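For this depiction, one protein chain was excluded, whereas all remaining protein chains were kept in their positions.
For chain A:
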Amino acid sequence: MAVSWRSWLANEGGKHLCLLLWLSWNVLLFWKTFLLYNQGPEYYYIHQMLGLGLCLSRASAAVLNLNCSFILLPMCRTLLAYLRGSQKVSSRRTRRLLDKSRTFHITCGVTICIFSGVHVAAHLVNALKFSVNFRQDMIELNAARYQDEDPRKLLFTTIPGLTGVSMVLVLFLMVTASTYAIRLSNYNIFWYTHNLFFVFYMLLVLHVSGGLLKYQTNLDTHPPGCLTINGTHPQTTLSADFLTEHPHVSFPGGFSRADEFPQNNLMKICMEEPRFQAHFPQTWLWISGPLCLYCAERLYRCIRSNKPVTIISVTSHPADVMEIQMVKENFKARPGQYIILHCPSVSAFENHPFTLTMNDFEICCFLHPVKIQRFCPLFILESIPGSTLMVHLEVHLRSH
């Protein structure tokens, strides 16, 4: 029993610890953001207008920021393969953890889907509330331009609304093509729709630049819920004349004059109208790093795969198996690697993975034509030993 517990810890412990840390970070972000918008004084007026929808939409947005940032990191396969293979990371546990990168990517993806659902639902309710709770004195805080403006107009005529709808549609295409059944049967649909991630990120950058969400900047001169004198605040309006004519009017709390209010009483006098300012888009800070890293990695992979490959030999084996030996400059095959073969003269769109056999100086792979009906026989015809065929090879490390 003790041995199995220790071996579980050694094998699975790292993975579960990382999962726990990631989960805690998500929960903390969600909770902190929820409380900030629920209780923060700078969001007092907008919270009055929108209610729970504001807190849910902002909290889910914070979780989305984290996951949209993290989801790109496990896909930097060249970097991960370098870390995994280098002498710096010699611990078997770390290597085993790095092998779980694809699972982590899927976990972040599922989280993005769930919290996008929460975020969209909350914002739809917010759009309705903006329209219904329109007030003339809070016109700069409101996304609606007049009372009872059609919420659908708010959705389609504002930058955050339009980019939000587009992002949902892109996410819909990506997610429906990523199910196990589709990946198994039509891998190309999955691959090409998943590359729409770039469109998703560009829309995300625009989505947060809309500046619809504002916070109050002058909390010291206008504490939320204060009394305005000669103001047009509908809740608590007193005029200076009223105070001079009725010096002993009783205020809430039993005070007879306004200047007897204690400092911590909410009913303070407002010095000026509330002023609002849009937030700096935090999302840009979250996603810029991983996005740049991933783009750099894709560029590097593209450049690396464009070097020509020379075919040394093509051998026919029983059971319709072909062995192809290739040589590529500055490349040494290592165990666990697989290649993605792309031959433009055979097919401009098809990329097919093949496992490499162990061979120090050459790339050797076995093609099973039964598996990929059209591609393999055509590729074999194109493969003349000694020729330099334009073949793009992307080398990857197999992970589970």
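As a working rule, contacts are C-beta pairs under 8 Å (C-beta built on N, C-alpha and C of every residue); 3 or more make two chains touch, one makes a residue touch a chain; residues count from 1.
What we mean here is this: contacts and distances are computed from a predicted model.
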item	value
Protein name, per the UniProt record, of whichever chain is missing from view ("Coiled-coil and C2 domain-containing protein 2A", "Glutamyl-tRNA(Gln) amidotransferase subunit B, mitochondrial", "Cytochrome b-245 light chain" or "1-aminocyclopropane-1-carboxylate synthase")	"Cytochrome b-245 light chain"
Residue of A:36, A:121 or A:206 in touch with the missing chain, whole complex considered	A:121
Contact partner of the left-out chain, one of A:39, A:157, A:315 or A:345	A:315
Among A:39, A:136, A:188 or A:217, the residue in touch with the chain that has been omitted	A:188
Omitted-chain contact residue, chosen from A:19, A:79 or A:165	A:165
Residue numbers in chain A that touch the chain omitted from display	117, 120-121, 124-125, 127-128, 151-152, 155, 165, 168-169, 172-173, 175-177, 179-182, 184-186, 188-189, 315, 317-319, 347, 349-350, 373-374
